[in-house]
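To start, the structure under review is shown below, and the notes come after it.
Omission of a single protein chain aside, the complex is shown with its protein chains in their original locations.
Note that the chains take the letters A and B in the order they are written out, and that residue 1 is the start of every chain.
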Amino acid sequence: MGVLALSRLAAEAGGSGAPLVTLLGVLVSTGGLRILTKLGTRFPRESIVGYSTRLIGPWCAAVISGVMVLFFAALTALTAREFAEVVVTSVLTRTPVEVTTLTMLLLTALSSRANMTSFAYAHLFYLPFVMPGLLIVVLSTKNGDYLNLLPLIGNAPQVGSFVVGALAISALFQGAFIMAFVIPAMRQPEKAMRSVLWGIGVAGGLYLLIVLATVAVFGAEATREFLWPTLELARMTLLPGEVLERLDAAFLVVWVTAVFTTLYSTYNLTLRAARDLFRMEDHRPFALFLLPYIMLMAMLPTDVVHLYLVMRRRSRTGTIGLGAARGRTDDE
Amino acid sequence: MNDALQQLQQQVADKLFLGHLRIIVVSEDFARQQGMEALSDFLVRHPEVRRTVWVVVSKGSASDLMQTAPPLERVPTVYLMSTLDHAKQLGKLPNDFFGMFVSKVAMRGREPILPYVEVMQKDNVNISGLVMFRRYRMAGTTARPFDIATYMLLSGVQPGGYTMMVQIPGHRETVMWQAYLRKRRITVRIENGRPHFTVRVHLDGNITEKSSEGVNLDDPRVLAAIDDAVGQKLRSNLDAFITLTKALHTEPVGFGEFVRARQPGYWDRYVQTKERWEALYPDVKIDFVITVRTHRVGMKAV
Partner (left out) sequence: MTVWQRLFRRGGQRLSGAVAPEQWLEEHQHLAYDGHLDHAVNLLEDLLGVNDDLVIRSFRVFGQHPAVLVYFSNLVNREVINEQILWPLMQSQPSSENDRGRTRPHDAELTQRVMEEAIYYGEVHTEREYVKMVEALYRGEPLLLVAGASVGILLATRNVAQRSVEEPQTEQVIRGGRDGFTELLSTNITLLRYRLQTPNLRVKMVTIGRMTKTKIAVCYVEGIVQPALLKEVEDRLKAVDVDGIFDAGTLEQFIEDNHWSPFPQVQNTERPDKCAVSLLEGRVVILTDGTPFALIVPAVFAQFYQTPDDYSERPVMASLIRLVRIVALTFSLVFPSLYVSVIAFNPELIPTKFAVAVAGGRAGVPFPAVVEVLLMEVTMEVLREATLRVPQQVGGALSIVGVLVIGQAAVSAGFASPITVVVVALTTIGSFATPAYNAAVALRILRFLLTCLAGVFGLYGVMIGLILITHHMLSLRSFGVPYLSPIVPGDWQGTKDTWIRAPLWWMPKRPAHLQPANRRRVGDGTLRDVMQRPSHPLDPVHPRKGR
């Protein structure tokens, strides 16, 4: 699930303890990624498909890779669909959801034909785009009330819901699994761990700030009522000087970039996993070949409510599945 | 609400666009009888409506208020909108736009308020007070103009903009005293199974006018006396406001939020819901500790 629904997830799980839930989620994914990166640096020349073959045997590895391809294809599809739903609901109300989904997927597919270097360059280039997110957070503090963040662990805290929420939030980082395929392309694979921690630090820090700001401004109760609380935050926030009267459309624009990079990562992940699975040299033929299938998958959920139900299930199985896979590969 | 818009759409040629919806006027009757629930739901759901839209409650019919504008203004609602915006900037109105209403309604220890506006003469409007709600339904209005200032003081809204007239103890003369900075700190402790609030209030202000030469503002003792008088007046205002809200069973200041945030153990055990907090609120004890300081007396020496 995307960053737009992030605060809702957190607030549902922990009330005013939402930031704590987020923090836990970030920590969980940090742990997972550390294991993954450690494995990757141990086999710096191979992708995860390559070394899992050696670790757990070709058949097991093929099955796991197959599942991985399907899983990330689904993740790409659902992310694109969620994005399209937001766009159609909030900005382009007259455009069919198929069109927005397709344009986004097409954009991703076309970009995915580039090589790993361009992939890395693109992410570096889009890094400054977190700034508008920060700006919204900073500007919205004007409307915030620290009282909404108290008590820190939430009213009537329940460990169960905390854990579920943290796992759901850690699912936001599933795109970071791309590390398993980036490491073989790195010039200095030994620096991978540091860059992973940096990446999680920036992304997790921004997530935490967004949750903090949303809950401080709306209170935990109202945050639960919005479908996309982060978007609401942008709508509440005014730019000083009132050049733009509303930041929500402007925020959506920045968010397009964020979603694009996510899609770009997961699409590449799918591509590369598929390539390694079928032992192809080049991932390019797959780029457009995969598109119709992912598009089809994106169109499967019937409506927004159904979409979020599917996403929730997917992220849950995903976290458990990935966790299990990581655990297994690590044991060997 | 949607129905009403559909009918309106039938009557105008162009497509209705709500992106520039800046102010919504609700009549007092509507707010009391139907309540804001459906309206609020529609506005939150609609992608075009901005969260910073003003929602005001009008005394009398809403259409009267909408048509009120000085003859020079091209779009009447723009006039209404700027009246509210300027009042907000001058510190005479809390920044309680629609987005605030939505989050306060959802809070368990706080109730929303909206501006209460009435038509004065033919083309003039007056923000005469605040409308207090119990959930989505209007519970009542504040009684006196100064209650807006009291509310803003209690919820810690800046800047202070209200002027009050105080009588100097031992004199018949009065001075006008204007606050420019408000501070408040609320602490809560549980005594005998009931929350007990201590509200520390501090006002910084200036003297803007005196009624007669008989008052010597050069005298520190006079200034101290004025501070005292302001404090006393403030206390009576605060007490009146609390009494009013207790009588209406509504809680716009958010004392309940303090309990929820600061005393989560008590809250989780005894309160939990908004309804129970409203029931409990009239029995809550609230103490005030007031300090006032006059800083400047304007450009006249005495």
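Here is the rule we go by: a residue touches a chain if its C-beta (ideal position, glycine included) is under 8 Å from a C-beta of that chain, and two chains touch if they have at least 3 such contacts.
On a predicted model such as this, the values are computed, not experimentally measured, just so you know.
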*asked:* Tell me which of A:27, A:56, A:107 or A:277 is the one touching the absent chain.
replied: A:107
*Kindly state which of the options A:70, A:256 or A:299 is in contact with the chain not pictured.*
A:256
*Taking the full complex into account, what residues of subunit A touch the chain not shown?*
87, 91-92, 95, 100, 103-104, 107, 110-111, 114, 118, 120-122, 124-125, 242-246, 249-250, 252-253, 256-257, 260
*Please identify, in ascending order, the residues of subunit B that touch the omitted chain?*
17, 19-20, 22, 48, 50, 74-75, 78, 81
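Quick note on the criterion: only the chains that are shown with their structure count from here on.
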*Find the geometric centre of each of subunit A and subunit B from their Cα atoms only, then give the gap between the two centres in Å, rounded to an integer.*
42
*Which of the residues in subunit B end up touching subunit A in this complex?*
19, 44, 47, 50-52, 95, 99-100, 102-108, 254, 257-258, 260-262, 264, 267-268, 272
_Complex interface listing, subunit A residues touching subunit B_ = 16, 89-91, 93, 143, 147-148, 150-151, 155-156, 217-219, 221-222, 224-226, 232, 235-236, 238, 245-246
